[in-house]
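Omission of a single protein chain aside, the complex is shown with its protein chains in their original locations.
Entry: subunit A
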Amino acid sequence: MAQEPILTARGLVKRYGRVTALDHADFDLYPGEILAVIGDNGAGKSSMIKAISGAITPDEGEIRLEGQVINFRSPMEARSAGIETVYQNLALSPALSIADNMFLGREIRKPGIMGSLFRKLDRAEMEKRARAKLSELGLMTIQNINQAVETLSGGQRQGVAVARAAAFGSKVVIMDEPTAALGVKESRRVLELILDVRSRGLPIVLISHNMPHVFEVADRIHIHRLGKRLCVINPKEHTMSDAVAFMTGAKEPPREALAA
């Protein structure tokens, strides 16, 4: 590919006691693409994603965002660098409102003395922006943006989490199993959202076990096996059974797809 990758990782190692979760794993994400990451349970997908999103710090290896070496010590640092993650458990606070959740950890304060001295939140502004973002993503059947998240359905919550990531992610959006807990219709809606986010030019890392979903939306598929990148395949050139066979070690991947 002629383009420079926006996010790369080289030789990531992460050990938990005697377990090696990441064994010199590599990773490349190009601008504007949807990269699916698949792998068996325990292959180290989650550890790799957590390393990129700042939730864990790798023991060895190097991560570069737009060519700059980065060392995230917390998800907050990754977020301020423009990498947003939609976690499998969504990381929403059930009792707080949709607007409060979207701005959790980066609240907007009122201008002037009310904001600087009394630290008063600018609710109106946060609600306005949350509403704008949700309607931009076609989620605007919300009647009440102050509704507690726990009163929403699974798909609606996913929608809020995706909208939050899309609203603040300036460089990369990572989605961990976004359709795992959803029904057929709600999954469809979330896949549309993912394509929607890509059409805004944001590259997406999609972690999923759902092969049909992966093959439908991904531009490239990163197959993780035994703590490292086994290969990267083009979904148009391989079948789902190929991918599963590579992933489980039942079949050797083609030489040209093998990671360098």
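The working rule: contacts are C-beta pairs under 8 Å (C-beta built on N, C-alpha and C of every residue); 3 or more make two chains touch, one makes a residue touch a chain; residues count from 1.
Going forward, contacts and distances are computed from a predicted model.
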Handout entry: Chain not displayed: protein name in its UniProt record ("Heme lyase CcmF/NrfE family subunit", "Sulfurtransferase complex subunit TusB", "ABC transporter permease" or "Anti-sigma factor antagonist")
Key = "ABC transporter permease"
Problem - Hidden partner chain, touching residue among A:S47, A:Q156 or A:S208 - result: A:Q156
Practice task
Just name the one of A:K14, A:R189 or A:H238 that touches the chain not displayed here.
Solution key: A:R189
Handout entry: Per the touch definition above, residue among A:T57, A:N71, A:N89 or A:S170 touching the missing chain
Key = A:N89
Exercise for the section: Could you please point out the subunit A residues that touch the chain left off the display? Expected result: 55, 74-76, 79, 85, 87, 89-96, 100-101, 104-107, 109, 118-121, 123, 137-144, 147-148, 150-153, 155-156, 159, 184-186, 188-189, 192, 195, 212, 216
